[in-house]
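Below you'll find the structure, written out as structure tokens, and then a few comments.
In this view, the complex is presented without one of its protein chains, the others remaining in place.
This part shows chain A:
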Amino acid sequence: MAANTQDFVIVGAQSSEANEHISKPALSFWQDAWRRLKLNKLAVISMWFLVLILAFAVLSNFFVPQKQANAFNSDKVGVYKNLPPNSSLPIPGWNGKIKAPGDTTATDVYESQGVPENKKFILGTDNIGRSVAKRVTVGLRISLLVAIVATLIDLVVGVGYGVFSGWKGGWVDNVMQRIIEILSSIPNLIIVTMLGLLLGGGVLSIILAIAMTGWLGMARQVRNMTLTLKERDYVLAAKSLGESSFKIAVKHLIPNMAGTIIVQIMMTVPTAIMFEAVLSAINLGVKPPTASLGSLISDAQAMLQFYPYQVLIPSAVLVLVSLAFILLGDGLRDAFDPRASED
């Protein structure tokens, strides 16, 4: 009998190393999300694009001040107005020549308006001779500023409201949810317009108006997450250890829904940029001569037929920025919630 037991060898029990070797390194939630995000090329490109755009918006403060972009020489409007984009290279359609409707050949507007040789405007000029490149730079700055501040307000109000409502529960939650329901049954445009009218336009009023309408979605999602999270054992443990509600919210609830919150923010930013543009288009946006992407688009719209670049350049910038935010948001959603992604 003794010999028989010798015949059996227990596989894999020779060393604890072989037994407990884990082939993948242990990753925290954030590391795992970051790893998955990196797999999504479009999201990574969008992220770097946005980093560059943000850096550009901040750094351009030094070499394109707001004042310089707004100023124009009233004596030389005739010389500098409505110049087409000129890259100083012989690229077709980007050489300072423009084909007027009805004409067959393109004319060099720089020559015909008598612009000095060394003056080239890479994105052209507007109807009073201001550089479109500079206007778009400061416009982008204002649009991003509006979007980011409005989003921060959304974040504070929306998350705070949602956590409070979900955590309290009962009639408090009921009343708070009815308030959200009522507010969301008024079209956003109306609220934004009302506030714009009341506050009389300008950057601050736009930020407030957008923030007022943006937090509803965030509050709803955060409240739903809070309702499920507050039943979890770790919250119960924290409660029984005598942790205050505020600390539980900050230390346990909010970190656990960070993914949802970040994804929601990525969707809020482009919405805010678009709303700013809409407000500017109905004359409730930034006040001239200040430029935002929206006001640039709506101001130049009347001249679309003759100087399309004045409309299309700021439009393209606006679309690219919101596209990048949306793509990054999509990537983050898949990264934070692997079950939602299809691979």
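Keep in mind that, in the parts below, a residue touches a chain if its C-beta (ideal position, glycine included) is under 8 Å from a C-beta of that chain, and two chains touch if they have at least 3 such contacts; residues count from 1.
Note that in this section contacts and distances are computed from a predicted model.
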Matching the hidden chain's UniProt record against "FAD-binding protein", "3-oxoadipate:succinyl-CoA transferase", "Oligopeptide ABC transporter, permease protein" or "4Fe-4S dicluster domain-containing protein" returns "Oligopeptide ABC transporter, permease protein"
From A:175, A:250 or A:282, the answer for touching the chain not displayed is A:282
Of the candidates A:44, A:194 or A:227, the residue in contact with the absent chain is A:194
Which parts of chain A face the unshown chain closely enough to count as touching?
101, 178, 181-182, 185-190, 193-194, 197-198, 200, 270, 274, 277-278, 281-284, 297, 301, 304-305, 308, 311-312, 315, 318-319, 322-323, 326-327, 330, 342-343
